[in-house]
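The next block holds one structure in the form of structure tokens; read it before the comments.
The complex appears here without one of its protein chains, the remainder shown in place.
Here the chain labels run A, B and C in written order, and each chain numbers its own residues starting at 1.
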């Protein structure tokens, strides 16, 4: 898994991933909004897919001994998502260093394209004993950071 | 930890535990009810305290290599809990066998004593490899099942 | 919305709906299982899609003044779902009466078809003031109960 990643494979990877999610009833609150903590879960779901589409899986990373723990999270809520709304969550790498990677996210209402929220999370690599570690080289090679496609 | 439990210690254990929980905003849904899946979390919180008050902790059980996995859950919802309600969750052991233990629960509105829900969960003992295992003897000795104090 | 449902439309409705869900990190617990309360959320997601595929949406039902509140839930957990597993949730109506509808569910690992859990939830109709009400006729007509395709 530490072989150099062929340039052709890299070029084929879209630097922004997209998932869709239907807001379910458990996610609503009595204001009839999707409760704000759920956006961090949606970011996580989008990140998992972003890693998969980048050429590896977070599940395999853990099996191989590297864990990514969130050290910072930030969300700006612009418009409420509501029950049964289909939302689109975009995810991309913003910054990557030897021990830390920062992802950016944008949440839109799928039907209208309206921007609902933006955010970012920073994650550090830990080993099995939960000590600070390094992001594996092949992961760093695959996660090519880009400029934010939207203002966070 | 497998020493016989002194009879005096056993006699001192209340067979029904009680915790209180304030319904928080994340638990509400757009019907302005506490979303039904949260009751299983409340049962879990009550069970953790019931084990602690019975003389051991589930955390230590896991450290010692026994895991309890839920195999069945059943809830009857009678009245809605709402945001900022203080609820009281009672927990007791209903049945215990070598590999399985069943707990009963009752949820009440603390202010009025009104019964909001009842339920039960069955759990089996697993070892570190998640194979079916046995409930440790000292745990079986401490968890004395009682007749349901309320109809489930 | 209370017009009789044409027989042809009814015949076209599959009485068992299927959704897929990728187990996300927030749903895992420290046993590395999908935490048991999440299955009730998955049932809810499946139920929402079952109503949609049956010819109406639960969102519209609420707008029109009928709310469905869960009065009973039961789950049997057979095998654990794990992080990044793709699970398939089947949903069907088991029983329908003037005020109450019971749905059945089966959860499978999508890759292997292995049965992970089964369950049921009973829901009653409430009006805007949360008083016991009736399930609208067109909903009753569309939700045709079937025999359980799997033992619950």
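What we mean here is this: contacts are C-beta pairs under 8 Å (C-beta built on N, C-alpha and C of every residue); 3 or more make two chains touch, one makes a residue touch a chain.
All values reported here derive from a predicted model rather than from experimental measurement.
Of the options B:57, B:98 or B:112, the residue whose C-beta touches the omitted chain is B:57. Across B:44, B:72 or B:120, the residue that sits in touch with the chain not pictured is B:44.
In the full complex, subunit C makes contact with the omitted chain through residues 25-26, 28-32, 35, 37, 83.
Although one chain is not drawn, its touching partners on subunit A can still be listed: residues 30-31, 33, 36-38, 40-41, 44, 62, 67, 69-78, 80, 121, 126, 130.
Although one chain is not displayed, its contacts with subunit B can still be listed: residues 22, 24-26, 40-41, 44-45, 48, 57-59, 83-84.
Everything below uses one rule, namely that only the chains that are shown with their structure count from here on.
Relative to the centroid of every protein C-alpha atom shown, the closest chain centre, again from C-alpha atoms, is found for C.
Distance between chain centres (mean CA atoms), subunit B to subunit C: 26 Å. With centres set at the average Cα position, the gap from subunit A to subunit B is 35 Å.
Contact of a single residue of subunit A with at least two other chains is seen at positions 25-26, 83.
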